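Each remark here refers to the structure printed beneath this line.
Just one protein chain is left out here, and the rest sit where they should.
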Amino acid sequence: MYPAIIEDYVRPTSVDEALKAAGKYEAGEAMFLAGGQSLMQAVKSRLVRPRCVIDLQALKELKGVSAGGGGIRIGAMTRYVEIMSDPNLKTAYGALADAAEHVGDRQVRNRGTIGGSLCWNYVAACMPAANLAVGSSMELLSATGKKRAVMVDDFIKGPLETARADDEVLLAVTLPAAPAKAGSAYKKWGVVTDALPVIGVAVYLELDGGGAIAKARLAVGGLATGPKRAKGAEAALAGKKAGDPGLAAALDKAASEIETQSDHWADSTYRKNLIRTLGADVLASAFARAAGK
Amino acid sequence: MNKTVKITINGEIFEQSVPIRLLLSDFIREVAGLTGTHISCTYEGVCGACTVQLDGAAVKSCLMLATQADGHEVTTVEGLAKDGKLSPLQQAFNDHHALQCGFCTPGILMNMDEFLKKHPNPSDDEIRTGLIGNLCRCTGYAHIVDAVRDAAKRTR
Partner (left out) sequence: MTTKTGTNWVGAKYNRKEDHRLLTGKGRYLADLSMPGALHLVFVRSEQAHARIKKIDVSAAKKLPGVVTVLTGEDIKNKIKPMPQPVVQPALVAKYPRHWPLAVGKVKFHGEPIAVVVARDKYVAEDAAELIQAEYDPLPYIGDPEKALADKSNRVHEEWDDNIIFEMTFTGGADDASRAKNDAEVERIFKSADVVVRQRFRTHRCGMTPMETRGALMSWDDSDGLIAHVTTQRPHIDRLALSDILDIPAEKVRVIAPRDQGGGFGVKAPFYREPILVAYLARELKRPIRWVESRQEHLMAVSQERDQIHDIEIAASKDGKLLAMRNRGIADCGDGCEGVYWGFLMPFLGSVELPNAYDWPIGDVKLKVAVTNKSALSPARAFGELPTRFAMERAIDLVAKKCGMEPADFRRKNLVAHLPHTSITGEYFDSGDFLKVWDNLMAQVDLKGFRREQEAARKQGRYLGIGFGLGVELSGVASELLVPMESQPGYGAATVRVDPRAKVIVFEGDAPQGQGHETTVAQAVAGAFGIHPSDIVVTTGDTGTTPFGSGTIGARAGSYFISAAVMACAELKQKISRFMIHDLKIENATQDDFEFADGEIVYKKNSNIRKTFREMVERIIMAPINMPAGESGGLEHTAFFEAAKPMICFNADCAKVEVDIRTGQFKILNWTTSEDVGQIINPQIVEGQMQGAVIQGLSNTLFEQFIYDENGQQLTADFENYKLANAADVPDIKVTHAPTPCPYTPLGSRGIGEGRPSSVPGTITNAVCDALSPFGIEIAELPLRPNQIWQLIQNAKKKAAD
């Protein structure tokens, strides 16, 4: 399959230029191209037919991970290959590195970007769930010059839907400075290794001085309705320490509160079981990371 | 509808006006005439047969427009052997019988060539994980793993 006719291709060197180019077209007719690892599939199968492709590759300000007093900023065009090995994403935000490390394959990780994954928000994607768990915020800039920050919970909508307007560019994903004892992790299972997840589970934990959970966020991906937080489970995790049998009860809660589907990869009850087993694994990693192990 | 692109492939500059919708894989195969880069997917970009290096990084050329490569350097399987001499990786593939039909082989070489630069001393598990983006129907992968491991040793 080959793309339908594309009328124009531009490679802006500034975000302003990119937004101007988008402004020339009706909503949806011009599309931003990041790593192309989702968009090109859609363009080739003619699921989307952009009149104009705006290639973001030359936008230096959208690339790279930087950490400062105010927190961590991950440029929207930062590739998986960089995220998986960035020293700032090892403990509190380790879920992002976990997700990046197991996206597809090396070639996909050499091209695909965090921003592209979040803006595409495919049902079986890893980054949306991992971001829901770590509680990131999206920095968006629109053609009118308006900049806004949207919490990931508000940004991620149903499958292939986000709060981004067609004429908005995602500039960066930002994270608050990590508290002292925080850790997160992400793990997925698919029919073959590193495939799109049948279920992916991400958890973020902040521990108190005694090692008990002060705050938890748990998110699940691979759901027909898009990634979801398991808020009941999050509440149930509060106060639990590593090894506490209450952790399993909290995961049972997650499995029951999240609606899972049956399809040719797995049935609904197996998905629920995966929420429990993957959940146990990511909790163990998150505890270890939070404890600096 | 058309754009003029300037793409360097294996050191040779190709400057050409092409339809914007032209895939990089087709540019390589049909404009540059380098048919060692193979196509095995429809749109999904899973098989890895079309893998080339873009500025040194292994990428799937079927998931790129040729225009995206404008101003960049592409290396294809035809660019691996220097002065008629197989690279250590290519030679290891021959020595370990790491190919049967050979259809997947160019993509695997282009991926593993980059992989070895990043992992000069890989474990078998690392090699196998590194190969996920390349499907091979014939070999069952074991000989490929042997060849990559041996190439690492020969290169170190």
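Per-chain numbering from 1; labels A and B assigned in written order.
In the analysis below, contacts are C-beta pairs under 8 Å (C-beta built on N, C-alpha and C of every residue); 3 or more make two chains touch, one makes a residue touch a chain.
Predicted, not measured: the structure shown is a model, and the values here were computed from it.
The residue from A:47, A:191 or A:249 that touches the chain not shown here is A:191. The chain omitted from view is touched by exactly one of A:46, A:60, A:147 or A:293, namely A:46. Touching the missing chain, out of B:80, B:116 or B:152, is residue B:80.
Within the entire complex, the positions of subunit A that touch the omitted partner chain are 1-5, 46, 189, 191-196, 264-267, 269-270, 273-274, 277.
Across the interface with the omitted chain, subunit B contributes residues 19, 21-22, 29, 34-44, 46-47, 49, 76-78, 80-81, 86, 90, 93-97, 99-106, 109, 124-125, 127-129, 131-132, 134-145.
To be clear about the criterion, only the chains that are shown with their structure count from here on.
Every residue of subunit B that touches subunit A in the complex is listed here, in rising order: 1, 3, 19-21, 23, 42-45, 48, 51, 57-60, 62-65, 67-68, 70, 111, 114-115, 129-130, 132-134.
For subunit A in complex with subunit B, the residues that touch the partner chain are 1-9, 11, 33, 36-37, 40-41, 44-45, 53, 55, 57, 81, 104-108, 110-111, 193-194.
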